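A single protein chain has been omitted; all remaining protein chains appear in their positions.
So that you can tell them apart, the chains are marked A, B and C in the order they are listed, and the count of residues begins at 1 in each.
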Amino acid sequence: MTALSDLSAHSAEALEAARARVCALHAELTRWNLVTWTSGNISERVPGTDLVVIKPSGVTYEDLTPDSMVVCDLRGERLDGRHAPSSDTDAHAYVYRHMPEVNAVVHTHSTYATAWAARSEPIPCAITAMADEFGDDIPVGPFALIGGDDIGRGIVATLDGHRSPAVLMAKHGVFTVGKDAKAAVKAAVMCEDVARTVHLAREHGPVERLPQEHIDALYDRYQNVYGQREGSDT
Amino acid sequence: MTALSDLSAHSAEALEAARARVCALHAELTRWNLVTWTSGNISERVPGTDLVVIKPSGVTYEDLTPDSMVVCDLRGERLDGRHAPSSDTDAHAYVYRHMPEVNAVVHTHSTYATAWAARSEPIPCAITAMADEFGDDIPVGPFALIGGDDIGRGIVATLDGHRSPAVLMAKHGVFTVGKDAKAAVKAAVMCEDVARTVHLAREHGPVERLPQEHIDALYDRYQNVYGQREGSDT
Amino acid sequence: MTALSDLSAHSAEALEAARARVCALHAELTRWNLVTWTSGNISERVPGTDLVVIKPSGVTYEDLTPDSMVVCDLRGERLDGRHAPSSDTDAHAYVYRHMPEVNAVVHTHSTYATAWAARSEPIPCAITAMADEFGDDIPVGPFALIGGDDIGRGIVATLDGHRSPAVLMAKHGVFTVGKDAKAAVKAAVMCEDVARTVHLAREHGPVERLPQEHIDALYDRYQNVYGQREGSDT
Partner (left out) sequence: MTALSDLSAHSAEALEAARARVCALHAELTRWNLVTWTSGNISERVPGTDLVVIKPSGVTYEDLTPDSMVVCDLRGERLDGRHAPSSDTDAHAYVYRHMPEVNAVVHTHSTYATAWAARSEPIPCAITAMADEFGDDIPVGPFALIGGDDIGRGIVATLDGHRSPAVLMAKHGVFTVGKDAKAAVKAAVMCEDVARTVHLAREHGPVERLPQEHIDALYDRYQNVYGQREGSDT
C-alpha cells in the first residue's frame, strides 16, 4: 500500500495531474446529458501507483474541483480528501484489482442505456458507429446490490475478454472502462448515443445485427486507423 | 398568525434567506427542463415561523428575484410581496398544515412524469435509482380541480405515510415534498428522470418491478449512507 | 392604406416598439426549440394602424435585428424593410383581415405538434395545462399550399369562434394567434409542450379527454384569475 506521504515526486505529480484530469472530465458527463443531479462518477488509476482518484459522493457537478477529488487505494479506502468517495468506489476498486489493463472506470444512469438495462437486454450491434467503438453487442451484467464487491464482480465477469468497454448492469445503469479516463468517458458517451439510436430504430421495425465479418472489419479499422497517429491524443 | 412586522430579528433573517434560496432554486427547474413558460413553482416553510415563501403567479423564470417571492401564511393568504402568489398556493398551504415534517413543496408539469399522470398510472419501481430516491412506486393522486383544498387534500392523502416524496396528480402533473426546498427540487428532478427512463424501457418489452427486499435495501442505504456526512449539505 | 411617411408620431413610435418586440420574441422560438434553421416566424399588428411587422424570409435567427423586421400592409405588401417578408406573409395578412381581435400570429414546425399535423389528428384535451391554455382540443385545419390565401383561409375557418389559439395545419405545422405577440408566442410554446406530453402519454395506453365541465372550469379560471392582475403584463 502506498501511503500518500511516501509518494515520489514523480508520483505526486502524476496524482495532481490525475485530480485535474478526472475533475475536468466530469464536465463531459453533464455536457452530453449522461447524468442527473449528483448521479454518475469517474475514476482513474494514477499512472505508476496503486492509487485511484474518484468523484466525491453526492457533490453536485458544478461544485467539483480538483481538490475535492478523493484519493483511494485499490481496496477503495480513502487515503486523502475531505469528502467521502463515491458510493460506487467499491465497484471501481474491484475492477482495478482484477483488470490490470483498465486504468479508468465511468458510471452513469444515462437514459437510453439504462432503459435497455431495465429490461436486462443487450444492445445489438446494428450500426457502424457501434461496431467501431464496441466491436460487438453491448452486454448486460447481473443485477447486484451496491456495497461490497457484487457490482465489481459483475462488471469484471461481463467485460473481461469482451471487446466492449461498456456493460449494462441489470436494472441499474452503465459502467465503462478504458485505458485512461478520456477513453472511458468516450465509451460512456458513445454507449448512450448508440443505445438511443438503436432504441429509436426498433420502434418502427426489426433491426438486424451487422454481419460478424463487417463488425470485425469496422472494429479493427477504428481501433487501429481512426484518429491522429502523430503524437496527438485524440 | 405571525404578522411580518412582529417577526423577531432571527425570523426576519430566516425569511430573507428563504426568499433567496427559493428564488435561486427555481433556476434548477429550468436547468433540468422541468417547466415551460411560467408553469411550475417552489415554496418553502420559513424555519421557526408559520410563514411560507412561494413563487409569484405567472412571472417568467428569468424575471424572478428574491424580492419578487411572495410571503404567505399557512392558509395561503399573502402577507407580503407586490405580486399575487402562485395559483397553486392553496395546495402548498394545505400540505404544510397537514404534514408538519414537510418544509418544502415543488410543482411541475414535467413531460414524462405528466405523461404517466395523464394515464393515471403509477411509475413502477423498476430501477435502482428509483429505489434509492423514492423507495417505492411513484403513486398517483386523484384528479382535483385547482382552487380550494382539493389538490392539497389529494397530495396529503397519497403521500402521508408513503416513502415517495413525489406524487403524480391525475391528468395534471407532479408535486414533490421535502425537508427543505433543495430536497423537494431534487425529488422533482429525479422523478422526471426515472419517469423518462421507465417510459422508454417499456417501449420495447415488459419492465419488472424490483423485488421488495432489494427496494428496501437500496432505499435504506441511500437515505442513510449516500453523500457527505461531515457537515456538507450535499 | 397607411403610407409609412404619413404615420403620426404616435403610430411611428408604436411601429418602432413593435419592431423591437417582434424581433426579441423570435428568441423565444429558438429558446424553446420550436424552430430549425430559418423556419418559423412571428408577426404583430402595430397598435392603432393597418400595419404588420413580420420576420424577413430565410434569415437566420441570430441575424435578426429590429431593423431587419419587414413592415407590410394588411394585404401582405411590403411597405418598408430591405428584406423580403416571410414567405408566410399572405397567411398572416389573411388572418389580420378576417379576425380583427387577433393582433399577432406565430408559425412554427415544432416537432411534436407537426407530428400530430402529419396525421391530421387533433390533440385531445387530456391534461389540465391544455384545458388552461387551449380550453378544448387543438384542432386540425385543412391541407393548403403556400402562396395566396389558402393557408390563411384554413386558419380562420378553423380558429374563428374556437377557444384554442392554436391550429395544426394538416401535413404542415402550427399557427397560433393572440391579442399580442407575447400571447401568440406563449400559445406556440404551450402547444408544443402539450403535443409532446399527450403524444408520450398515449404510447403506453389510452388517454381520455377531460370531462367537458372540467375543461370549462379550468379554462375559465386560467383566463380570468391566473397571473398578475395589478398592472403586470405577465
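The working rule: contacts are C-beta pairs under 8 Å (C-beta built on N, C-alpha and C of every residue); 3 or more make two chains touch, one makes a residue touch a chain.
Everything quoted here is computed from the prediction, not taken from an experiment.
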{"item": "Among shown chains, those touching the left-out chain", "value": "A, C"}
{"item": "Option from A:Val35, A:Val95 or A:Val189 whose C-beta touches the chain left out", "value": "A:Val189"}
{"item": "Residue touching the undisplayed chain, where the options are C:Asp80, C:Glu121 or C:Asp216", "value": "C:Glu121"}
{"item": "Residue ranges of chain C at the interface with the undisplayed chain", "value": "36-39, 56-60, 63, 82-84, 87, 109, 111-112, 114-119, 121, 143, 145-147, 171-173, 199, 202-203"}
{"item": "Hidden partner chain, residues of chain A it touches", "value": "32, 126-129, 186, 189-190, 193, 196-198, 200-201, 203-207, 210, 214, 217-218, 221, 225-230, 232, 234"}
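Throughout what follows, only the chains that are shown with their structure count from here on.
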{"item": "Chain B and chain C: spacing of chain centres that average the CA atoms, whole Å", "value": "32"}
{"item": "Multi-partner residues of chain C (at least 2 other chains)", "value": "none"}
